[in-house]
Every structure is written in C-alpha cells, then in structure tokens.
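A single structure is presented below for examination.
Only one protein chain is missing from this complex, and each of the others stays in its spot.
By letter and in written order, the chains are A, B and C; residue numbering begins at 1 in each of them.
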Amino acid sequence: MSDTPLLDELEKGPWPSFVKEIKMAAKNSAMSQDLLDLLEKSYRDKIGYWKHGGIVGVMGYGGGVIGRYVAIPEQYPNVRHFHTIRVNQPAGWYYSTDALRAICDMWDEHGSGLTNMHGSTGDLVLLGTTTEELEPIFDELIKLEFDIGGSGSDVRTPSCCLGKSRCEWACFDTMEVCHKITMQYQDELHRPAFPYKWKFKFSGCPNDCVAAIARADISFIGTWRDDIQQDDAAVAEYAKTLNILRDVVERCPSRCMEWNGDKLTIDNDNCVHCMHCINAMPKALAPGKDRGCSILMGAKAPIIEGAMLSSMMIPFVKIDEEEDYEAVCEIVEEIWDIWSDEGKNRERIGEFIERVGKSNFLEAIGLEPIPEMVAHPRDNPYIFFEQEED
Amino acid sequence: MSDTPLLDELEKGPWPSFVKEIKMAAKNSAMSQDLLDLLEKSYRDKIGYWKHGGIVGVMGYGGGVIGRYVAIPEQYPNVRHFHTIRVNQPAGWYYSTDALRAICDMWDEHGSGLTNMHGSTGDLVLLGTTTEELEPIFDELIKLEFDIGGSGSDVRTPSCCLGKSRCEWACFDTMEVCHKITMQYQDELHRPAFPYKWKFKFSGCPNDCVAAIARADISFIGTWRDDIQQDDAAVAEYAKTLNILRDVVERCPSRCMEWNGDKLTIDNDNCVHCMHCINAMPKALAPGKDRGCSILMGAKAPIIEGAMLSSMMIPFVKIDEEEDYEAVCEIVEEIWDIWSDEGKNRERIGEFIERVGKSNFLEAIGLEPIPEMVAHPRDNPYIFFEQEED
Amino acid sequence: MSFERKTDFGPPHYSRFLPPAIKANYGKWKYHEIVKPGVLVHVSESGDKLFTVRGASGRLTATDKLRMFCDIADKHCDGFLRFTSRHNVEFMTTHEERVDDIIQALADIGHPVGGIGAAITSIVHTQGWVHCHSSATDASGVVKAVMDEVIEYFDGRKPIPGKLRIALACCLNMCGAVHCSDIAILGVHTRPPATDDTQVNKQCEIPNVVAACPTAAIRPSTLEDGTRTVEVDQERCMFCANCFTVCPAMPLNNPTTDGISLWVGGKVSNARSKPTFSKLAVPFIPNNPPRWPEVTSKIITMIEEWSKDALPFERMGEWIERIGWPAFFDRCEIEFTKQHIDDFKHAGLSYNRSAHLRRASYMD
Partner (left out) sequence: MSFERKTDFGPPHYSRFLPPAIKANYGKWKYHEIVKPGVLVHVSESGDKLFTVRGASGRLTATDKLRMFCDIADKHCDGFLRFTSRHNVEFMTTHEERVDDIIQALADIGHPVGGIGAAITSIVHTQGWVHCHSSATDASGVVKAVMDEVIEYFDGRKPIPGKLRIALACCLNMCGAVHCSDIAILGVHTRPPATDDTQVNKQCEIPNVVAACPTAAIRPSTLEDGTRTVEVDQERCMFCANCFTVCPAMPLNNPTTDGISLWVGGKVSNARSKPTFSKLAVPFIPNNPPRWPEVTSKIITMIEEWSKDALPFERMGEWIERIGWPAFFDRCEIEFTKQHIDDFKHAGLSYNRSAHLRRASYMD
C-alpha cells in the first residue's frame, strides 16, 4: 500500500498534479521525499507542520531568502531546513530554454528540485534548501547571471505584464520600465531599510493583467489621452456577430458611445479609458496613439488596516521618456524619505497615506490636488482649515 | 435714517422677507424690536450675540423649551431672555384657522409674536419669551389642547409626510401612525432619560417627503410587495409627450422595465421600489395594493462620528394593523432598553449600532440577519467566529 | 409626578384640522397633476378634485402674518390650511376657480406661489444669528438673499430638469437635512475655540468636553495656579464646535474667520439613485451680509450648469455622477483644493481607486 494514500488522490484528475511534481522531484531528492511524507501527515492531521523562519540569507543581502524549518525534525530530518530562494525573474517571465535548464541543473544539485513558476509577487521561487547551501547557490546564480529578489521591509521584486512584447494595447513599455526600475533600486531591493515592504507593478493598460492596482504599493497603469483608434469597416464586421448595442454601448461605464445600427460614435472627451469596448472589438478599436501611464499608490492585503486598492496620484505621464522616468524616480525617492522618516513600523504606504491624509501627503511630495484623485470630494464637514496669519 | 440699514436691504426682493416679519412683530413687541436691533448689530459685526441656554422649562416637563440669553443684556434688555417653546404640531401640519388664531393671540400676549412655521424637526416653534412667561404659556396651551414637544435626550417630536390625507402613493397611514406613536410615548417625549435624542419620522413612500432616512433615528418608509399598478391606456397617453425609453426605462435603477414603443413591461420581481417610474407617470402607474412600510434606523447629523443615513432593519411590515404596530413598539422599547443600558452619553442609536456591530445589535433585538440589510456583505476577513463548544 | 395640572396630553388629533374634501377622500386619492406652477390637483377614486396652492414662506413668521394666512383660508378654504415639510404654506380648495383668487391673495401679502414639481422650493434652514449661540453665519438672511436670486426657478418662469433642494445650517450641528441636499449652505468656523480657562471647570464637565471632540484634540490640563481646564491641540481641531455645544467657555464665533461652505449632490428620495450625502464644493466664503453676494453667485452658477445639461428628473448629484467631478469643478469654475480631499474616518474610501479617468486639463 502507498505511504501517501491521501495525496495519491490528488494525482488523479485532469489538472496538472502538484503531487506528481513532488514525487518526480522525490526520485532524486530525499528532501522532496520528506516533504511528500510530511505533507501526507498534514493531510491526515489537517494542520501544517512548519515553524516560523529565522533570519537566513546570503552574505551582503538582507532579503531574498525565506527561512523555513519543520516543527518535527526528528521524524522529517531532511526538511529540517526547507528555505525558499526568491530569484528575480526576467521582466515578462520570458526564458530561453538554456537559461531555464541551467537553473534546473543548479537546483537539482543544491536544492529540492522543486520550484514555483512563479511566486505571487513574481519571483522565480526555488522551494527548499538548507542554510549551508545558500552561499553555494548564490555563487552559481552569479554565474548564471540571475540575482536574488526581495523579501522583508525592502523593495520587492518588481513585476509587469508582457506589454509591448506581445500586446497591442500596451500604452508604455512595461518590461523596459520594470527592468530599469529593478536595476536602479538594487540596493533598496536587497537591503531592507523601509518601515515595511514596497511593491512596484506595471500594467500596460487599464485591463491590468498584473493586478497592479490590487497588490502594488505603487501601480503603473497604461492609458492614453487622444481618441480611441477606430476602424469603421472592422466595426461593421463585428456587428455581424456581436450585439454592439447591448454588449458594448450599453456596457460603457460613461455611456459615451452611440450605435445607430450602422455607425459607432465615441464621445472621447467622456471616455473613462476602461478598455471595455476595445476588449470587445480588438480588431476595430485600439487605445489612442498618444500613450503613457497613470500612477496610483497604496494597494495592499488586509493586515492591519484592511485591504486597499491603489488610488490615483498622477493621472498621466509619458514614462517611456527618460526625463519623465527620472521625474517619477525623484518622486518615488522623495516618498521613501518621508515614509522612512514618518512611517510606523509595519505601516504600508497606503496606510501611511490614509493616516497622514492624502492632501497632506500630496503636499509633502509636491503634487497639486486635482479632482481626478478622488471618487468624490469629502462628504463630512470636518475640514482642517489652515491657519495663515489673518 | 433707518436704524437698520443692513436688514432693510433684506426687505427688498420677491421672496417673503423675515425682516418684514420681525418689524411686523416689533410693532407690538419690545422684545421683537430688540431682536431687530440686535440682529442689525450682528449684521454689522458679523457675529451672533446669543449665549448658551441654561436649563429652563415648564413644571413636570424635562424638555420642550430652549433657553436663550443675549450676551449683552445691558444694551438689549428686552431679549435678556429669549427662550423658544417647541409646540408639538398636529400630524401633517394641518390647522384650522381657529386653532391657529388662538395660538397667535396667546403668543402675542405672552411672547415675541414671532414663530417658526415650523422648526426643522417639525414643531410649531414659538420664538422668544421670558422665563416668567413659561408657566402662563403652558397654562394657555393646555386650554388650547396643544402640548409641548421634545428637546434634550428624549423622544423628539415625531413628524410625517401628509400621507393618505392628500397623496395617492401613501403605503401606510403616516399621519395616524405618527399621532399614535406620539401619544404612546408622551412620557419619553417629555422626560429626557436616554443617552441622547431619538427622532421618529414617517414617510408614506420611498420618495420620503419628510426626509426620514436622513434625519430620524428610526425612519418608517412606505413600500409595497405586490406588482406596480399599471394602466396601459394611460401609459400610451404619456408616450405622446414623454420620452418613455430615455426618461423612464433607462433611468430605472434595476433596469427591470421594457418599452417596445407600444407596451411597457415591468419585471416586478426585480423592481427595487424606487418610485421613479411612478413619479414620472402618476396617472398610469401606482404602488401595488399590498402596502406596508420598511423600517430603517440610525440617521443623524455629523457630530460626532460623521453623518449617517438610516439603514434597513425591517424590510416590510403592515404597520397600519394593530398587531404589527404593537410588535414594532415592542422592538422600539427593547432597543431603548439596550441603548439606555449600553449606550454612551451623547451616542445616537446609529453610532451605537456601528459601535456594537449591526449583527450584534440585530441579535440583541431578536431580528434575523438578511441580505436586504446590507448594500453588500463584508469585504474584510476580520470575522468574529463565535466560539461554541467544539 | 405630583402635579395637579394636566400633562402629556399630546398634540390635537389631526382629524380636527382636515378640510372636508380630505376627510372624505382620505386614502382614496388616485392620481395628481401639476396644473400650473405652484398648483396641484389631486383626483380621488370618487372623482373629487382637490386643488392645492403652495405659497412661499420665509419660515420666520409673525402672528399677524399667520392671521393673514388664516384670512385667506377662511375666505377660500373652509377655514383650513397646512404647512409643508419644507415650511411652505398650502391652501386647498375643491373649487378650481378659487385657485387664482388664492394666488392673488398670497401675492397681495408678498408670498409668491411655486415650488412644485421640477422646481426649486424653499430652503430648509435653521436659526442663525436670530436665535442660536452656535451659528457661524446667519440663516434667514442668507436664505432670503439666495431665494430672491433664484425666484424664477421657484415660480416656474425658468423650468429646470428636476427637483433641486437647497438647505442651510448655520453650524456643523446641521439642524435640518443639510447633509443630503442638492445644494447645502453650511456655516463654518475656521478657528479653534478661544478657551476661557477660568470658566471651563466652573461651567463644564471636563470629561464630557474631552469626549465631545471628534478628533480627540482636547485633553484635560491644569493651570499654574492649580485651576483645572482643558487644552486644545490646534493641529487636530477642525472647528466643529462640538466642545462649545457642551461647554460655553469654549466659544468659536469670530467675525472674520466664520463663514459659509457650499456642498452639492446630496439627495434624500429613493427615486432612481439611492439617498446620498452632499459633497464639498466650496470650502469657505467669508460672511458678507446683508446679501452674501459671493454665495448667491456661486449657487446660481451651479444651478445654471446643472440646469442646462441635466436630463429630465436628473438631480444635481446624479448629473455630477454622470459627467464626473472634474467636469463639475471645471464647469462651475470652482478651484479644487486640499480641503476637498477627505481626511476624516472613512477618507480612504473616497479616493479614486481605479484607472477610470476622463480626458482633462491634467493631460496637458
């Protein structure tokens, strides 16, 4: 009889089975074998058996390794240590098979042979190794020209949608900006010195395929400022199969489209750049040609003050242009200074902004308040009037 | 030259002038004359000259009189006292001229001759008298069969829209229920014993002509549960002058109407009872015949926790029926008990509900939670699971 | 209670005051129509018709004026009249031909007729300098100044798309439903209380004063001579005057720094959109009696912009939701400032947490 009857159940069925993966790795790795057996025990007991990680890492880096230890090392000695290494993925998660095979070889030698492709922040996650292996692994990574990602109170590994590489809607060069930022802030990425974590995410358009607005402290979301590009012949083609009135025009959030059965008219001044009509008719409509991005800030998971989405800070900037890019970096650094000075321990920037007040925050970083920054103006009368000399 | 050049400006113009009213009263009342002069001074100095009121009242009553004293009595001795008496208005603000003239006569004799018809809670407000006159005034009021309204931490004078008396849409008898409640809670109205004020308001339908949802601790709003009454011939008549598609169908919040240019179809299961279509076509549509009211709770002005609107507690009750009326009163009394025991000083019921949590509040008063009570379920995961024995 | 005197007898039953036609048709009304500006007709299932004429009121009314109203009611309305929830006065008759007589009689005593249907009706308001110690502006005077300017929207000479409700409260206590008005006029103080340290302990209960402050700006303190008083953290005070409400020794009234803020887009009815709060439009306009011209002109601009663009029935807030707040500020030529961004308890929920943006000046 199998030692892992419960997990074996999860080898069945059409979806790729993680149990098969662990078994595959277990063929060459005692560590993965212990993981398998431990996981079976978890399935039996309905509880995890991992202890809090201590601080482990590679020399010169303050983050990038998540320490992990089993709670019952006597029974599962091979996962006594089971640390994770976060390897900074290439922008857009493209790989050559050469590079990927090299990482596999390295990992079979020094680790469990198990990975996450990828972690939810975006890193290439190498799952399970020992403290002793950390330095050798990093030595190998240097040779492979792969650096380590972020963890702790630092810049976390930035990530982006594939943008211009394969998407016609990318309004800025997400992969290039993501890479540039990653390179520029290597020190901040590798040496935690902030009140808490800081995540950069870049999506090429408001579809937000990297969920930047939901999970980045600073979210770059592509947009445009001229008219939607429109090909009337292609619209007519869609009209044959698509209910343009019901499924496009009536679903436009700003109700700025008209369809007379023949001709589609967009009141571009009132378009809120939601992407819906473009998504519905990709051959007929496209974002304008004058493209850039909006910058929003403050998304985070619930702990402590409740989950937040990023909120609008800079409605439009042409970040692909060097000058604008640098101006944005200056603002980012300014924000880091203020947050580092005045942020509380474990206070994300979104929480910080709410605590000090968005207007005060804007003032501190030198941005003018504009109505685009709010869903609506305040509805309570508790206004702090500034007391200039009368 | 006039002594009141600034106020005289406000005698001009088409809108009824309060200055004229004060001058009218001043003809017979030294108190009103002082008020006029004092107000001119306020207009000049851009500041009010009233002091906090002390506790004044009539014997046996803990509220209903707002004490008011001028800050500079030497200059304006006739408004040294300038108290307000809140007289409980008849439901619906209907008067016979006899009753009204009698009040006028009494007020000319014992007060300033100035009134507010009415105060924003609903009372007939007699504006300006002295402490000495209070008892005589009440003696007169007794004769006129007008009682005093609420003030302080008590039940405030209930008020209602005119309901069935003149409106085809009234879904319950607002005036009768308002009167009944007022009579039933005379003690609570006249003797402040709550943590803070408690306001009852009754509107016969969701148009809410007495703004109950915005300013009553408990808001009764009429509604119906069968189908909207529809007269197709009358709809056709409206179609001649009204753009039914744009102005009715497309403005229905639940989008549950259809108009094919000829026939109007309402999906009554999805109607949210907003009243819009009925308002737009009063001759063609009317609330159903199976009528009752929703009960909502917690509205208040901003101080302290921010303004609140009332929120849904009981979606439907046929309050005109004695049994239901009594059940509602029982709930109200139950709520008063809990709030009196556990409410903080100056904590309105809306603030209390938010502080203890709406679910706990519901549990305490014995109501089952239902999704109609919320705009949406919680979006944060901070759930208090109850710890029954495992 | 040990009184001989009658107490707790309550208001007279309304049935004593209902006109005969209403008594007869109570609960039997079938539909209504707007006959002309300020005049309604209600038709009963029985076929009876009741005409209502709505007269303007400044609310603050002398007994002599009430007697004039009574004269009209005696002459045309069987001796009955009523007031509305927005303080107008209504005269009802079953005789259509009396309608114009009533209108004329009201005109004769200076009360125009209107406020029904898609119109501006009278301004719900409060006491101001006439009666309240707490007021940051006057009430009746501002109302008069505004209504004089918008009278044509009341009496029907200028039609508007839907109902437009204006309300005024003279301080943050917001007596009246100011917080849910199409346009709200709100008196604001803009300086912290001028605490009279010698009086606090005499006139007020210090723990109540401390608890009264929404932003926790107040804490107990002791003077050098041992007198107990309170100290206000000036940075945290947002001038709500709640401390003054519980403690007369902490006045906020000030001739130069008190004034008016304007709010827009609130509503109460459930028609179409849900009831909603008014939002800040103009943070501060200094008091400028007797006619507050800056206040009236801003209000007129907002009404005109709404009125020329809104769809039928569309309330101010519904219109703004449709065109977007940036367009509202732009069209009404109101500057968007720091103060517009909420910083109270639920502030974060008012931030724009989307990439939805209209094209606008920021794009240049």
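Note that a contact is a pair of C-beta atoms (placed from the backbone, for glycine too) under 8 Å apart; a residue touches a chain by one contact, two chains touch by 3 or more.
Here the structure is a predicted model, which is why all the values come from computation and not from measurement.
Trainee: Out of A:65, A:170 or A:331, which is the one that touches the chain we can't see?
Mentor: Considering the complete complex, A:170 is the one touching the chain left out.
Trainee: Given that one chain is not shown, which residue among C:111, C:298 or C:353 touches it?
Mentor: Missing-chain contact among the listed residues: C:353.
Trainee: Of the residues A:264, A:309, A:349 or A:373, which one touches the chain left out of the display?
Mentor: That would be A:309, which touches the missing chain.
Trainee: If you put the missing chain back, which residues of chain C would it touch?
Mentor: Against the left-out chain, chain C lists 270, 274-275, 345-346, 349, 353-356.
Trainee: What does the interface between chain B and the hidden chain look like in terms of residue numbers?
Mentor: Answer for chain B: residues 206, 208, 213, 221, 223, 225, 253-255, 268-274, 294, 296, 298, 308-312, 315-316, 350, 353-354, 357-360, 362-363, 369-387, 390 touch the chain left out.
Trainee: For chain A, which positions touch the chain that isn't shown here?
Mentor: Interface with the chain not displayed, on the chain A side: 6-7, 9-10, 12-22, 24-25, 32, 35, 39, 42-43, 45-53, 59-61, 68, 82, 84, 88-101, 103-105, 107-108, 113-118, 120, 122, 127-128, 139, 142, 145-147, 159, 161-162, 164-168, 170, 173, 175, 179, 182-183, 186-187, 190, 206-211, 213-215, 221, 243, 246-247, 251-253, 273-276, 279-280, 282-283, 286, 301-307, 309, 344-346.
Methods note: only the chains that are shown with their structure count from here on.
Trainee: Averaging each chain's C-alpha atoms to get its centre, pick out the one most distant from chain C.
Mentor: Using the mean of the C-alpha atoms as each chain's centre, the farthest one from chain C is A.
Trainee: Per the centroid of Cα atoms for each chain, what is the distance between chain B and chain C, given in Å?
Mentor: 13
Trainee: Taking the mean of the CA coordinates per chain, how far is chain A from chain B in Å?
Mentor: The computed centroid separation for chain A versus chain B comes out at 51 Å.
Trainee: Touching two or more other chains, which residues of chain A qualify?
Mentor: Correct list: 379-382.
Trainee: Would you mind listing the residues of chain C that make contact with two or more other chains?
Mentor: Where chain C meets two or more other chains at a single residue, that happens at 172, 174, 179, 214, 240, 256, 277, 344-345.
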